[in-house]
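Pasting in a structure now, in structure tokens, and then I'll have a few things to ask.
Here the complex is missing one protein chain, while the rest keep their positions.
Presenting chain A:
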Amino acid sequence: MPRIWKFGDSVNTDDILPGKFAPFMAGEDVFQTFAFHYVRPEFAAQVQPGDVLIGGRNWGLGSSREYAPQALKKLHIGGIVAPSFARIHYRNLLNLGIPAFEYDLTELLEDGDEVTLDAQTGLLTYADGTVQLPPPPEFLREALKEGSILEFFKKHGRFPGEEPGAEASTETASAAE
């Protein structure tokens, strides 16, 4: 059964994948084995598909390097849940199709707790109950149905979220937030 990996505040991209283990440094096939190499050295060897990473605020601060979330994708994690994400990293997670949920589970769950996470609905089940996590924005789920924003653009000639010629409206704004 998938388990929780619990981290603290301000997990940065150098924590997730140190720059010296970038794919072109460590090798395209093995760079993911260095995920959390310094802060959780056992992580890459022990993580199982579907495991859920939880952390505190500002998850993913630092570099724009997309190979940090790529390493987690290669390890088939089930998702990341944190009360806030750094913006470039959040985009990267969504663009790669890694479920990311803005929610604080650090009070509720401990490292090693067994959970299941339905990435589509955001329903997380743990030993004592369930938590409904806020799902990613609709427009990105739309994109991920096509594979990524790249396939979406290739097919539709635009990015998801804005219809061509659409005018600004407060409805759009509140929906996006």
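The definition used in the following text is that contacts are C-beta pairs under 8 Å (C-beta built on N, C-alpha and C of every residue); 3 or more make two chains touch, one makes a residue touch a chain; residues count from 1.
Note that in this section contacts and distances are computed from a predicted model.
Set against the options "Cytochrome bd-I ubiquinol oxidase subunit 2", "Amino acid ABC transporter ATP-binding protein", "3-isopropylmalate dehydratase large subunit 2" or "Aspartyl/glutamyl-tRNA(Asn/Gln) amidotransferase subunit C", the UniProt name belonging to the omitted chain is "3-isopropylmalate dehydratase large subunit 2". Where chain A meets the missing chain, the touching residues are 10, 12, 14-15, 18-20, 22-25, 38-39, 57-58, 61-67, 69, 84, 86-89, 91-92, 95-96, 139, 148-151, 153-154, 158-162, 165, 167-170, 172-174, 176-177.
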